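To start, the structure under review is shown below, and the notes come after it.
What you see is the complex with one protein chain gone and the rest in place.
We just call them A, B and C in the order they show up, numbering each chain from 1.
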Amino acid sequence: KRGNIKVEEYNQAIPDPPCSCEYKKGFINLGENVFPSNIETINCSTNQQQSCPPPYICKESIYEIKILRKRKSMAEKSLARPTDLEIGWVAESLPISVGCICTRDYVI
Amino acid sequence: KRGNIKVEEYNQAIPDPPCSCEYKKGFINLGENVFPSNIETINCSTNQQQSCPPPYICKESIYEIKILRKRKSMAEKSLARPTDLEIGWVAESLPISVGCICTRDYVI
Amino acid sequence: AIFFSVCVTATVVSGRKVKAMSHVPVLQLEKLTNSVCTNLYFYISEYSSTNCTNYFWSNDYKVSSDPSAVQVKCQTAGSVTLEVGPSRHRQLIMLVAEHYKPHEEISYGLLQPGGKYVKLSTLASVKYTVWTAQLSDEGIPYKWTKATNVPLYKGPSSIHKNYDIKVTFNGNFSNVFTNVINAIFTWDSFGDDDLCFEIVHFCREIPLYNEYIWPTTKPNVTIENLNLDEECELTVMGAYGNTKFQYETPSCAEHKECVLNNLKPQEPKNVSLHA
Partner (left out) sequence: AIFFSVCVTATVVSGRKVKAMSHVPVLQLEKLTNSVCTNLYFYISEYSSTNCTNYFWSNDYKVSSDPSAVQVKCQTAGSVTLEVGPSRHRQLIMLVAEHYKPHEEISYGLLQPGGKYVKLSTLASVKYTVWTAQLSDEGIPYKWTKATNVPLYKGPSSIHKNYDIKVTFNGNFSNVFTNVINAIFTWDSFGDDDLCFEIVHFCREIPLYNEYIWPTTKPNVTIENLNLDEECELTVMGAYGNTKFQYETPSCAEHKECVLNNLKPQEPKNVSLHA
């Protein structure tokens, strides 16, 4: 497997940090009536990873982005948006995964 | 210092994972002519942190979000945007920090 | 040949109104008509736009004799917030500038019946006059009134003052997981030039929330659905600058019912840690 950080083989032969998590990048396609229409996401390759042993586990770290969607009716509530933006667009928040971190494994 | 994860004192007395990074949340205010106008960011409290000893260091993990800004002239290049969105708005990408992770310390 | 419907609009439009707007290019007047007649679709159920477009400019106007009818409450480089005498009818409030570039529009707001405040976007160093009108059920403006002038924006206040922010909590402290804690923030206003605010709030586990606070001498905001043992931050942005207020939500430990609820039998996990 190629080092996931490009310079590894050349000038710093340091192992991965003890609790790093392998991840895969993907994207969500929200279609033509949403801005942005394609959004990058990061998923943990598998939850239980070797370099993040129990009681820890690799978990996706969530970040909430703001998106604009075409309005269907006035009933739809919009988050704060620029005064000048046409009323036909509604602002919403969308939680996405932007990382994969080694953290406590909660049994909730 | 209060545990930064709320249940710590009650049913799972597990220490922080060996290489976790302390972080502070903040935000950037981009003003009224940009959507979204306020964007959450995460900064590492300090780079060299006790729980992420050398040769590792806490580093901000960058994610690129898409924003809309009022167009000033036709010369401005726009990223992909919905066909119906007024031409008066330009789509751009903005790298922001969405996490603080313990990783190799490159001397580049 | 006559393009019938457009001309109909023309003949009934009262000339007197035109003189007051005569300096405004037709494109901007028509863009206002279209934008209002389009957006009313979202405000009025079973609404037909034809009358709105045809008769938009068909009523007289007068110059307001009552200066308090419309008051400039707050200004920033890019906006002005106005207080308008509330009315039982829907109201149109607009800013008419001295000149327009083709891509610029007449900035306007629609107030539902009883609405008092509207925030309109402005361009720096442009002088505006406020016009108001009431809207019939078909969206046709009447009682056009030429109201106050908007003074040129003097820039942000040069002196920075810290807002004295206070927080109180209410909600359900009984269980650490199902908590619905609300935080109520209040702070002082430094006077009539300090009535509008923007707030940004977030916690470690709760994403950013942002809200515009309409003009008030007793500014306050309530943030809902917080949890116990959280570290949070509220930033208040006002005429005298930004003030950051860091705080912690109540701890489960301080509330008997929360501690009792959480004394579940504790099965130890086999904790093994290897670097």
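Just so we're on the same page, contacts are C-beta pairs under 8 Å (C-beta built on N, C-alpha and C of every residue); 3 or more make two chains touch, one makes a residue touch a chain.
These figures come from a predicted structure and were not determined experimentally.
Colleague: Need the list of shown chains touched by the one chain that isn't shown.
Modeller: A, B, C
Colleague: Write the list of chain A residues that the hidden chain touches.
Modeller: 2-4, 6-7, 9-12, 14, 18, 25, 27, 29, 31-33, 36-40, 88
Colleague: Please output the residues of chain B touching the missing chain, sorted low to high.
Modeller: 18, 53-55, 63-64, 71, 73-74, 79-80, 82-84, 87, 93, 95, 108
Colleague: For review purposes, identify every residue of chain C that touches the missing chain, sorted by number.
Modeller: Residues of chain C in touch with the missing chain: 1-7, 9-11, 13-16, 18, 25-27, 30-31, 33-34, 37-42, 47-50, 52-54, 57, 101-103, 105, 273-275.
Quick note on the criterion: only the chains that are shown with their structure count from here on.
Colleague: Could you tell me between which two chains the number of C-beta pairs in contact is largest?
Modeller: Chain pair with the maximum contact count: A-B.
Colleague: Suppose each chain is reduced to the average of its Cα coordinates; what separation in Å results between chain A and chain C?
Modeller: 31
Colleague: Which residues belonging to chain B are in contact with no fewer than two other chains?
Modeller: Expected reply: 7, 12, 14, 18, 32-33, 36-38, 40.
Colleague: Do you know which chain C residues sit against two or more other chains?
Modeller: Where chain C meets two or more other chains at a single residue, that happens at 79, 121, 207-208, 210, 269, 271, 273, 275.
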